[in-house]
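See below for the structure under consideration.
With one protein chain withheld, the remaining protein chains of the complex are depicted in position.
Right, chain A next:
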Amino acid sequence: MASRLMWASQAASFLRISLFSRAFSTVIKDLKYSDTHEWAKVDGSSVTIGITDHAQDHLGDVVYVELPEVGANAKQGKNFGSVESVKATSDVNSPVSGEIVEVNSELNGSPGLINGSPFEKGWIIKVKMSDAGELNSLMDSEQYSKFCEEEDAKH
């Protein structure tokens, strides 16, 4: 719609930034991805969860992470914690259901690990998966890359 382009370019000139298409974010091959930009690394019934490079890039510098308690229950598609970046707190949703068996307490002192190492040191929780079938509703790396491309192209 014309109005969308108009406000986007008005906003851009307002803020004196140029609109150009972004380069690719990193996507790791063997992980599973949700449509709210979380990744899941499956190791038997244990699943490590974090947010993707695409997500951390759009959020900005993470200054605080609200972690859940160990022992709490995660539910697929529901929020389990949040990250704070400039002025905003954003929910993090779990790609799978199950008991939270570990949280990354390093993030308390170093929330920036999510920006610097979103797929490794910036992992957020580990879940004991209750239903492996839930993995089928997640995307693989190729599908996720395409998903991100389509999202960015729409805006």
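Heads up, the rule we're going with is that contacts are C-beta pairs under 8 Å (C-beta built on N, C-alpha and C of every residue); 3 or more make two chains touch, one makes a residue touch a chain; residues count from 1.
FYI, contacts and distances are computed from a predicted model.
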In UniProt, the chain not displayed here, chosen among "BPL/LPL catalytic domain-containing protein", "Geranylgeranyl transferase type-2 subunit alpha", "Glutaredoxin" or "Calcium and integrin binding 1", goes by "BPL/LPL catalytic domain-containing protein"
Touch with the missing chain holds, among A:Thr26, A:Ser45 or A:Thr89, for A:Thr89
Where chain A meets the left-out chain, the residues are 1, 3-5, 7-8, 10-11, 14-15, 36, 58-60, 63-64, 66, 77, 79, 82, 84-91, 93, 151, 154-155
